[in-house]
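Right, one structure below, let's go through it.
What you see is the complex with one protein chain gone and the rest in place.
Labels run A, B and C following the written order; every chain starts at residue 1.
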Amino acid sequence: MSDAAAVDTRVDLGGIALRNPVLAASGTFGYGSEFEPFLDLRRLGGFVAKSLTLEPRAGNPPPRIAETPSGLLNAISLENVGVEAFIHQKLPAIPDGVTVIASVFETEIDRYAEVCKRLTGVARVAGIEINASCPHVKSGGIEFGQDPKLLAQLVRGARRATGLPLVIKLSPNVTDIAAMARVCEGEGANAVSLVNALQALEVDIETRRPVLSNVLGGLSGPAIRPLALRMVWQAARAVSIPVCGIGGIEGPADAVKFLLCGATAVQVGTSNYLDPGVAGQIADGIAAYAARHGVARLTDLVGALEGVPG
Amino acid sequence: MSDAAAVDTRVDLGGIALRNPVLAASGTFGYGSEFEPFLDLRRLGGFVAKSLTLEPRAGNPPPRIAETPSGLLNAISLENVGVEAFIHQKLPAIPDGVTVIASVFETEIDRYAEVCKRLTGVARVAGIEINASCPHVKSGGIEFGQDPKLLAQLVRGARRATGLPLVIKLSPNVTDIAAMARVCEGEGANAVSLVNALQALEVDIETRRPVLSNVLGGLSGPAIRPLALRMVWQAARAVSIPVCGIGGIEGPADAVKFLLCGATAVQVGTSNYLDPGVAGQIADGIAAYAARHGVARLTDLVGALEGVPG
Amino acid sequence: MADALQPAGAAATRGLPTPVRTEAEVLACQPEGGANRRLVLRVPGWPGFAPGQFAMLSPGALGGAPRSDPLLPRPMAVYRAPGGDGEVEILFKVTGRGTRLLADALPGQRVRFVGPLGLAFADPEPEERAILVAGGTGIASLYALARRLARAGGPGVEVLLGARSGADLMGRDDFAALDVRLHTATEDGSEGSRGLVTALLEAALQEGAPARVYACGPTAMMRRVAELAAARDRPCVVSLENAMACGFGVCLGCAAPLRGGGFALVCRDGPVLDAAAVDWERMP
Partner (left out) sequence: MADALQPAGAAATRGLPTPVRTEAEVLACQPEGGANRRLVLRVPGWPGFAPGQFAMLSPGALGGAPRSDPLLPRPMAVYRAPGGDGEVEILFKVTGRGTRLLADALPGQRVRFVGPLGLAFADPEPEERAILVAGGTGIASLYALARRLARAGGPGVEVLLGARSGADLMGRDDFAALDVRLHTATEDGSEGSRGLVTALLEAALQEGAPARVYACGPTAMMRRVAELAAARDRPCVVSLENAMACGFGVCLGCAAPLRGGGFALVCRDGPVLDAAAVDWERMP
């Protein structure tokens, strides 16, 4: 079987039916339409929109980005148009036939829940991804995703607020990623996605200051891929809900690695900046790999990693 | 002041007096003499020898290493000549005037303690670094450095076993690195060093297997530098004992970044493989930087990062 | 914030070509005085551009094998696109790793190219003189505008170029070949008047006739230009050179602070912005 077109690329991400396993990651794909000059969005499984808050938010002052070895450090903060503008201005601009997952981040659980409520029942919103990598102000800035109890409360709150497929995006800044995935499954999440950017720091030795105005930022890009692969493999072994793999995916081979490690779908992030057409090429490339290896259904690749303790 | 030779480069790492802040990291510098063709070891502050166990140990079967974006993934495991061979064969081969820190890793606390005892009183051993990134077999493979209670017991055991300056090398695979540093300080450690390699995974999509025979490995090299800088900055703010910064240092500028983030000294690891002379160049380069910026003592650079919350 | 209204009148937003994402072929990469280079590319499907627009070039993957370091593409103004065959010229200065690697580009090699991006310079009002002020790499951002205005005729085009020394003045001969009034200033006095280009601007602004100022260069220079223009209340637009990751409005990395709060995205709402709208205090 060497015809990529004949490969069944469909996957189900916790109730979100995807044409293929390749999504664009939140915060790296804008609200979708920015990519139309470069890419037919229908070639993707779909995309996760920029994370939304209840109110529109401005971000951090510049500098917001810095380059690191094979990585990108960013501190954009909560900048977004707000949930209402998303629903009424951004969503309608997205071409039909494109699967859209909304992403939510907030500083308090009830606000998370409120944004989820507003998104529920909106046509075109196929599911909600909860960005748990936000500092919980009351707990002195620890991320929701770093504390099992906080995370459980967050998932519970979101679960109560919406019947939509609920994907919890885990923070990688933890000791035990498997435990966090289990918490989400226990609270009724339909899937988990990981990893978000890793907390990191870059310094300018001439100014003696952090490069980013926000001091700390999130590290993304190829540099973190081996860390993300490890966490995805650990999470996928720990839960029975689907896992969405994210981190440093540059091409089809990288996406296949995540599938083999147990990811049902993947998200492409930073690479969209470097090459706005790359996500489509990755979708095609995975099918080509499957065809080359006589794999009829991409779901047959999920968790097919060999030579590992059962 | 533009004369590098006039800069006072001496630092004190928890009772270990160093000619300059540049050490070579454990496991990347062998037992020292391997580098003599390439480098006068006296140009360094010193080096940390390959971690030692009570008995000699063979390592993992190949493949043991893999290349990742700006990184190196390795799973050498516990391979070393054992503490006795180190004392009687390796140490004597190290030229005089070179500061040697011994490194210890084991699978149980009493074995850690025993190795520390054997090293205590041995001429040439200026201090002991405890590698806390080892899986604790009894606790199902969690690293000593990942659990505050285990870590406390480990440091207590080592502290009882030796009066030598005790440096605890922290595992980066944790949620709260500052808390781990505080545990070490509380148990009487003289310094902490971080980071060890980050747990990671690389996959071969043709064989569908992990690239390393050991499945998981440790990620090191430039890719992890921004993560290491962040953790060093957080640890240095949390404790008053000296911090030794490690992770992805390629050149003098990188070393200076760690000093500014609060590291009293640094360790150069993976870069020694790529360029066996690099550690000496880094030592010289830091002094040159200080001279260029009119810094009389390198200790004046430690923690001198500006533009960060007090 | 991301959706700040794009400052009125600063930039032309209509009829801009749809950008392409492609592998451009290197036709030539020649020394151009000082640390400057002239890169000539063939861009498949090149849709044309409007003065002020830029492209993202990825130096990382140049050569035999893809690499992820350096990771980010570099923003470069479209200097000129002679002929309709997709030939595109970039003038750049070697300032760091990315541009140093770009300087190694060999004919036949391919480099990822995304562009043209951003908004374009709006023309002056019919009665306005155009005063173009550029320093350092900013010179490359103003050549296409100078060329168009020179050909359009009108009350006249004044071009003021500044650099550290004569050798650093990129594209000087190209400007000289245009029907513009060209003045240069160098800090070492090796060419034109000694000193900063902003001194030339002060002189140029003496003339009473209505004028519109276009500026691109180091932040400090653009800020000074903005002040001088404001003092004589001449409309002034600047082309900013913030660091960028994507170039088309999705990473939110290129934010420039605006007076009265919020940010403009230099890549999407600019790079051409109304100088009066920029909060120069909070510029990095």
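The rule we apply is simple: contacts are C-beta pairs under 8 Å (C-beta built on N, C-alpha and C of every residue); 3 or more make two chains touch, one makes a residue touch a chain.
Everything numeric in this text was worked out from a predicted model, so none of it was measured.
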Chains still shown that are in contact with the chain withheld from the display: A, B, C
Chain not shown: contacting residue from B:Pro222, B:Gly245, B:Gly262 or B:Gly285: B:Pro222
Hidden-chain contact residue, picked from the options A:Gly14, A:Pro69 or A:Gly127: A:Pro69
From B:Gln146, B:Thr162, B:Thr175 or B:Asn272, residue that would touch the chain that is not displayed: B:Asn272
Candidate in contact with the missing chain, chosen from B:Pro69, B:Gly127 or B:Pro172: B:Pro69
Contact footprint on subunit B, counting only the chain that is left out: 27-30, 34-35, 37-38, 56-59, 61-72, 74, 76, 79-81, 85, 213, 221-223, 250, 270, 272-277
Absent-chain interface as seen on subunit A, which is shown: 69-70, 222
Residues of subunit C in contact with the chain not shown: 63-70, 96-98, 100-101, 103-104
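By definition in this document, only the chains that are shown with their structure count from here on.
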Contact-richer chain pair (by C-beta pairs counted) among A-C and B-C: A-C
Centroid-based (C-alpha) most distant chain relative to subunit B: C
Most central chain, judged by mean C-alpha position against the global CA mean: A
Where subunit A and subunit B are represented by their mean Cα positions, the distance between them in whole Å: 34
Geometric centre distance via CA averages, subunit C-subunit A, whole Å: 35
Cα-centroid distance, subunit B relative to subunit C, in whole angstrom: 47
Subunit A residues counted as touching two or more neighbouring chains: 68-71, 221-223
Sites on subunit C at which at least two other chains make contact: 68-69
